[in-house]
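One chain of protein is taken out of this complex; the other chains stay put.
For chain A:
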Amino acid sequence: MGVEIGLGITILNKCSGFYGILGLLTGHQLDFMQWVLYLTSVFTLVVYSLGLTTVYKPKLQTYAFVLLTFTADTLITCFFTLWFSGMWFAAKESELSDPSSATQQTSGGISSGSKLLTARGETLSSQSASQATEYFFTILVSLIALVSRFYFNFIILAFVQRLFRHPKYLVDQDDVDQDLKHKKLWQRWWIRAENWSYRVCHHYLA
């Protein structure tokens, strides 16, 4: 249940990769870090989707691959969260200080009006969140997203560990060392990645 919910929620979030790349069609340029983020999102979306579709009949190699991908993705997400936080706060400074920005263009009218107008005994400016509140919710939501990610990671880790210890999911070594000559290139890479993940997970979890 936890694996299904965790993977499903993560997959929904990974759709951002498609929309980030779709932005190219509107003439928007992506920087290197955005390219990395969106391409990894698309790749992980494929891996997690494979995991979700087999959640009731899991294959140990596939789930070992999902686990390692998810774990690496969690670490990368932590890094990206810090990186793009810096990007946002830089962009915000620019928005607040640039005379041609929408904020500067409209703030005069809004702030002077808010001093004059009152709503039920309160100034209108008090109806907007303070800067401290904005920061608080921004940090809170970011932290909740990160904590949820770690939580889902641990759920998947526990699931794979139990798969390793369950007799039904014992893997025949011949399956791991199967002949790959007649497979397509991407299939060979995929199976090799799964098998490598299986060996790594077997070493630490079995």
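We adopt the following convention: a residue touches a chain if its C-beta (ideal position, glycine included) is under 8 Å from a C-beta of that chain, and two chains touch if they have at least 3 such contacts; residues count from 1.
Operating definition for what follows: contacts and distances are computed from a predicted model.
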Chain left out of the displayed complex - its UniProt protein name, from "RING-14 protein-like protein", "Trafficking protein particle complex subunit", "Iron-sulfur cluster assembly enzyme ISCU, mitochondrial" or "KLTH0D06248p": "KLTH0D06248p"
From A:47, A:163 or A:201, residue that would touch the chain that is not displayed: A:163
Interface residues of chain A (partner: the chain not displayed): 1, 4-5, 8-9, 12-13, 15-16, 18-20, 22-23, 25-28, 30, 33-34, 37-38, 55-58, 80-81, 84-85, 87-88, 91-92, 95-96, 101-107, 110-111, 114, 117, 119-122, 124-130, 133-134, 137-138, 141-142, 145, 159, 162-163, 165-168
